[in-house]
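Here the complex is missing a single protein chain, while all its other protein chains stay put.
A, B and C are the chain letters, set down in written order, and residue numbers restart from 1 in every chain.
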Amino acid sequence: MDVIIKGGTIVTASDQYVADIGVEGEQITRIGQSLRANGARVVDATGMYVIPGAIDAHTHLDMPFGGTVTSDDFETGQIAAACGGTTTHVDYCLQSVGGTLHEALATWRGKAQGKAVIDYGFHLAVTDLNANVMAELPAMVNEGITSFKCFMAYKGVFQIDDATLFQLLEQARELGALVNVHAENGDVVDLLTKRLISEGMTAPRYHAASRPLEVEAEATHRAVALAELARAPLNVVHMTCEASVRHVNEARARGLLDIHGETCPQYLLLNVDQYDEPDFQGAKYVMSPPLRDRKENAFLWRQLAAGNLETLMTDHCSFRMSDQKSLGKDNFAKIPNGIPGIETRVPIVFSEGVGKGRISLQTMVAAMSTNPARMYGMFPKKGCIAVGSDADIVLIDPKRRVVLSASTLHQHTDYCPYEGLEVEGYPVVTISRGEVIYENDQFVGSKGRGKYIKRGQYQAP
Amino acid sequence: MDVIIKGGTIVTASDQYVADIGVEGEQITRIGQSLRANGARVVDATGMYVIPGAIDAHTHLDMPFGGTVTSDDFETGQIAAACGGTTTHVDYCLQSVGGTLHEALATWRGKAQGKAVIDYGFHLAVTDLNANVMAELPAMVNEGITSFKCFMAYKGVFQIDDATLFQLLEQARELGALVNVHAENGDVVDLLTKRLISEGMTAPRYHAASRPLEVEAEATHRAVALAELARAPLNVVHMTCEASVRHVNEARARGLLDIHGETCPQYLLLNVDQYDEPDFQGAKYVMSPPLRDRKENAFLWRQLAAGNLETLMTDHCSFRMSDQKSLGKDNFAKIPNGIPGIETRVPIVFSEGVGKGRISLQTMVAAMSTNPARMYGMFPKKGCIAVGSDADIVLIDPKRRVVLSASTLHQHTDYCPYEGLEVEGYPVVTISRGEVIYENDQFVGSKGRGKYIKRGQYQAP
Amino acid sequence: MDVIIKGGTIVTASDQYVADIGVEGEQITRIGQSLRANGARVVDATGMYVIPGAIDAHTHLDMPFGGTVTSDDFETGQIAAACGGTTTHVDYCLQSVGGTLHEALATWRGKAQGKAVIDYGFHLAVTDLNANVMAELPAMVNEGITSFKCFMAYKGVFQIDDATLFQLLEQARELGALVNVHAENGDVVDLLTKRLISEGMTAPRYHAASRPLEVEAEATHRAVALAELARAPLNVVHMTCEASVRHVNEARARGLLDIHGETCPQYLLLNVDQYDEPDFQGAKYVMSPPLRDRKENAFLWRQLAAGNLETLMTDHCSFRMSDQKSLGKDNFAKIPNGIPGIETRVPIVFSEGVGKGRISLQTMVAAMSTNPARMYGMFPKKGCIAVGSDADIVLIDPKRRVVLSASTLHQHTDYCPYEGLEVEGYPVVTISRGEVIYENDQFVGSKGRGKYIKRGQYQAP
Partner (left out) sequence: MDVIIKGGTIVTASDQYVADIGVEGEQITRIGQSLRANGARVVDATGMYVIPGAIDAHTHLDMPFGGTVTSDDFETGQIAAACGGTTTHVDYCLQSVGGTLHEALATWRGKAQGKAVIDYGFHLAVTDLNANVMAELPAMVNEGITSFKCFMAYKGVFQIDDATLFQLLEQARELGALVNVHAENGDVVDLLTKRLISEGMTAPRYHAASRPLEVEAEATHRAVALAELARAPLNVVHMTCEASVRHVNEARARGLLDIHGETCPQYLLLNVDQYDEPDFQGAKYVMSPPLRDRKENAFLWRQLAAGNLETLMTDHCSFRMSDQKSLGKDNFAKIPNGIPGIETRVPIVFSEGVGKGRISLQTMVAAMSTNPARMYGMFPKKGCIAVGSDADIVLIDPKRRVVLSASTLHQHTDYCPYEGLEVEGYPVVTISRGEVIYENDQFVGSKGRGKYIKRGQYQAP
């Protein structure tokens, strides 16, 4: 035995019990009472929750967008992830319009190469689906890219038409892959945006007005309808409101158990009033879809508790206020869309969700580890604490209080959307494939140690 | 008094009673017991139902489509209408891509000029909405064109994008007009059609496969969502199935009483098995949306009875089997889409609907006269039997039995989709603005007598 | 011609037009332009709306309840009705526990005898359904009693069990009659009431707490379910909230077009805060079901506009504050349940509903005249303005402003729940079977002139 995690309360997506975990090499090999050390490194987990490392399958590291590039690359972003209890990462690789998928994948693998500190994979966002690109899809799946993405918004940039979405859904079904969709009606967003700007409504608050929840709800319904017709699995990412989620729920009630919904901490905690913060501070929260009314926070927590929203990811897409968000000083449409969050997810969800009785520990583990591991083809290597699985393990100290602040977080940006929020409970040790990479508030792993994960087929959670 | 209609049972959208109707000039001036003739022409209505003449607000006369032209023009089509109990007509005028609305309207007014035998107006189908066309809309409304149309299908021909639909809805709201929408997801239809043809599935039955009900339901939801966001009235035409109608019903349940649905006799009586008729006879029923499963017939009758589908129009769009439908002999996608029905609607709805207890006489009058008169800005001049209204009146003999047949109908085509159906109850006299134009099975009016109706604003029914 | 109503705007449940109405004897015999007087009395209706007299089919006149008797009898109550634009009245006759239906009917006919000033009929509230009572039902229908009632609340007084309700529904279906139901779960109300009283919560405001909307919603669902199983028509009276109405709407959406809902002006205008009025004034509003949150007002208006709530009655059940409501000074459960309203319904609905754009004139006429006439077997004798119908006609002056006050109303009680409300539009002339019985703010008819109406079978509106 190389490492023994001793005396913690192990939490899985269904169970909870006190035991020691024994790790040999990169894997868990034993779970039991009073495991003997015999020279192994002992990590004391007394009083801690021991959970499977979280998976973040919705991020945009080192991504060009709106004339700039997201401020976290695979090094800074993954270090932040590790320090926040995340051990597996799936980033969105973007096809260039006119470009091939192979090119896109090569570019993104290059971004991670030599920098990654935790294990990672890629989704492939398809922006231009011609016959040649269609022909590339099986090769992508062979490379372990078993999830694709479509944007129904960002007209003239990433936005695809319904024919593309439908064909991609059909192909994904045939290949055992999953389609993720950004659901907003880009035509209407584009119209409303231009109108607002032309009428001089340029402040960050008008970002929300340009993307009312009806455009999200409409696109969600459309994506679900096309997936139903294509008999394909679908995951609607970053869902923000009841009007949208009900379409996923209705599909599931009809027996379509491969239709899924994802949400993010920002939609659980923040709300549309944030855009009114003075001095352009509202720009911090400019992301798409935008923040909604306060009542949606409560709704989303309940849906998470009910298992209707099966994954809880970050949509980490960080920009600096100083020189990036500020590009839209005079025009909200030029504010780069996105918010940091790769590091704060686990503590926020633990403190605000589990700690406040909104969700159970089991639901937290399911939404951040087990469900995404299944859906993205990494289970049971990732996503659970079980004999034979990778020893990707996080210790949460439920009593540790931390005041969140950009000044102490590892995310490479100059603000934290939750600045000043005190959380109770925080990840204190992160283990990746048997190696302690975060402890004593320090990242202690090495740059480049993260491995590419060749993912398997989509599996319903 | 010029004409007295004597002893019939007058039916309105809410009431029913026996009385005489007195007409002076073109209008109803008196309703009472034992009106004295004093030299007026007396039309004996004993034992008859006396209803407001039906309005057909969904037709395509003299319309170019798929390399041919619909086989009924304003003369033959309107004579057939009159012989079938219809006294008011609103046809779809189509903007050419690249053309102006004024040009389109001038063209269509020319088609009616000198031919019309009943009163008529036009909707304007917008296919290409640029800034210039937007600027034409108020003028169109001033001309009495208070309803527009968008096609969400027919990719590359009439199909508009969501931005166009949304803008048109907003403009219509401002102008007091109504947007009619053909709701099918044209992107998916186009894909499925090309695939079926490429796989050799070219027979008429594959027309139905190329337009599954999910594409109608999706587009209906989308149109309703955009209308809700635009706070605009909307009418979804030719609805065929529960999956679609529920979106209209849900909107109304949310209090959106300006969201409406229309259906047609073909969706109430015919079903998808018709496409399997041998020897290319299935082509008779090739229309869009296509016929559905039998269970939808019953559903639609119930919705009509419940007042959820507020109008019942024909979508009359006639082609000959001999030289027009046959264009698609080897390719269902080349079969001109459409079905005749302008003449058979009233007898079919009376016999199959009222006669079989599915709907009341009041519902029949509401769906074919009063509701469209309100929605299309012609009430109370048209659409009711009331003092001061145009004397557009039809007598139905509830005992008259007729076997429907192309050989005896006045529609200018070589087939009848209901060939051989015996109806019980038939219009026996049609009066337009006080003039008897149909009696003794003969059209007795004169060509060119029909007048253009400058329609007023949309009004909820 | 005996009477001519000249120059008014006639409003029916579907139409609206300017014309004169000619009356001979008790009936309308002519509707037309410029009817000649020839010695007839001419009622000038210029600038007025001329509507079919309203029907009030939910009242409790001269009814023993809680140790007292409602303060309006058939004389005072019907005079108030006439002065408020109501020309037809159906009262609830109550079976005594242990008594026969014949006895009950004889008692109630006696109450009206010699006092009635407008035409009237009775529903029969069944409180004790044994085999003998079952055997009486056909005779009741022959007497023109084609509607029954069950109370699901008032445990130990009127409350019936589900077996009774189910059997009554089955019998009503066989006999062409309609069952009205007071839907509240009486078991739970009884428990909550006793608990509140025992805990010292005796003020009027606790009346609302003793009957939460869930008990109404539950009982509504149950009544609808039993009616569906019995395949019988059902009318849920005095509906107050979305939680209940949705069960009626869902039934109708399933095609059960004989399931109906009624509401009353108090649920459209008043709300639960009224119970907090100081000095026991909250007792004025103690009725069952109780007033709800403000948001339900808006919901109910929308449902009325949509035609989902088909009738709008008063549930007039008047008690004096001075010596009747005061019985419950120390115990809300002893406050006689009920509110006056037979006189104020038409002006309130016209002013707050039509005047404020919430419903159309057609909807108002449908909900107060045409629909109840059909459902309660009196159409087309009552409920419409049509040749051959009884000349029950009301003129509304849309410009007349009146401040509602118990001091000027004819209702025989010492308060008005809408005291001080100014309405715009008021009935100024009431005609019953051709006789003007109210004009110049005076009742001018004669006591005892009202006739018993032998009602026919239930008909769907």
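A few notes on this one:
Please note the rule applied: a residue touches a chain if its C-beta (ideal position, glycine included) is under 8 Å from a C-beta of that chain, and two chains touch if they have at least 3 such contacts.
For clarity, every value in this text was computed on a predicted model and none was experimentally measured.
Of the chains displayed, those contacted by the omitted chain across the entire assembly are A, C. Residue in contact with the omitted chain (choice from C:A163, C:A298, C:V403 or C:V444): C:A163. Here the missing chain is touched by one residue of A:T127, A:T164, A:N180 or A:S389, and it is A:S389.
Contact with the undisplayed chain is limited, among A:H58, A:K155 or A:R252, to A:R252. If you put the hidden chain back, the residue from C:A139, C:V157 or C:L229 that touches it is C:L229. The set of chain C residues touching the chain not shown comprises 161-163, 166-167, 185, 187-188, 190-191, 212, 214-215, 217-218, 221-222, 225-226, 228-229. On the side of chain A, the interface with the absent chain consists of residues 10, 12-19, 22, 29-33, 249, 252-253, 255, 257, 302, 305-307, 360, 362, 366, 370, 380, 384, 386-389, 460, using the contact rule stated above.
One rule holds for everything that comes next: only the chains that are shown with their structure count from here on.
Centres computed as Cα averages put chain A at a distance of 58 Å from chain C. Rounded to a whole number, the gap between the C-alpha centres of chain B and chain C is 40 angstrom.
If you average the CA atoms of chain A and of chain B, the two centres end up 51 Å from each other. Contact with two or more other chains is made by no residue of chain B.
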